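Take a look at the structure set out below.
With one protein chain withheld, the remaining protein chains of the complex are depicted in position.
Here is chain A:
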């Protein structure tokens, strides 16, 4: 019986949020007197797979069937369910992500599992199994009692900071029987901006709104992001106007992020925008309007023109 962690790959590397999930799962294993096993799907080399040990997993089940090269939530759920069965796992941990969401839902259906999404603390086991999660798009928290035999915890990014140790996990090939039905959706085309830092994974985010006036002005945002090794994001009107791709839109109806640093440039700070970014650890707001509501939710603020301030900040970062 072990705690099972689904660790997700991005181009053959364990995602940072999955490293956090492995560490979280290892802590739950310690609390429940079991070990932590990670299940990893898709092509990756053995050294990378074994590196799950750095975050506390003792074993990695590697499913490398050629059919699993493309991320596919339905087939991944079949694999993880089979791994949970083999390991006798009653607790399954994973990092919340677009792929993990699709996978988790099918998995919960298969296992009749009690599920908590956006988990932000280790469980409390003193009286049953209780976890704290973020709800109302970051505006509140819930203490959830998970009553089902199998429990799935989808961890919000930046919930836990992994301590790394000098250890490797043993790697075992894992080849469960796959369902043909899981492969009926055919992928025709994938468009991905390559080389950029994935927004949901980013520790630092530079974001801009309608105050930038037009897509041709995004250079100053990108320059600061590049200097900081940050991802870029935007407000909803900016993606609605097609100034930036929809995958950068953060907020109530966009992506929810929780980076260590969120720098908002020329964004008013409407409640719907805040809803997607309010769990950032540090918020910086740059706006020429001293009455912009965003200043009320910021840690640091500058009243000023983004066209003047951003290039100066970029220079200051480069000088660090």
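Throughout what follows, contacts are C-beta pairs under 8 Å (C-beta built on N, C-alpha and C of every residue); 3 or more make two chains touch, one makes a residue touch a chain; residues count from 1.
Following the convention adopted for this analysis, contacts and distances are computed from a predicted model.
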UniProt protein name of the chain not shown, from "Electron transfer flavoprotein subunit beta", "Molybdopterin oxidoreductase", "L-lactate dehydrogenase complex protein LldF" or "Sulfurtransferase TusC": "Electron transfer flavoprotein subunit beta"
Of A:2, A:137 or A:268, the one touching the omitted chain in the full complex: A:137
Sole contact to the chain not displayed, among A:51, A:104 or A:159: A:104
Chain A, residues in touch with the chain not shown (by the definition above): 71, 73-74, 77, 97-99, 101-102, 104-106, 108-110, 112-118, 130, 132, 134-148, 181, 184-193, 196, 198-201, 203-204, 228, 240, 245-247, 252-253, 256, 260-261, 271-272, 275, 278, 281-285, 295-305, 308-309, 312-313, 315-317, 320
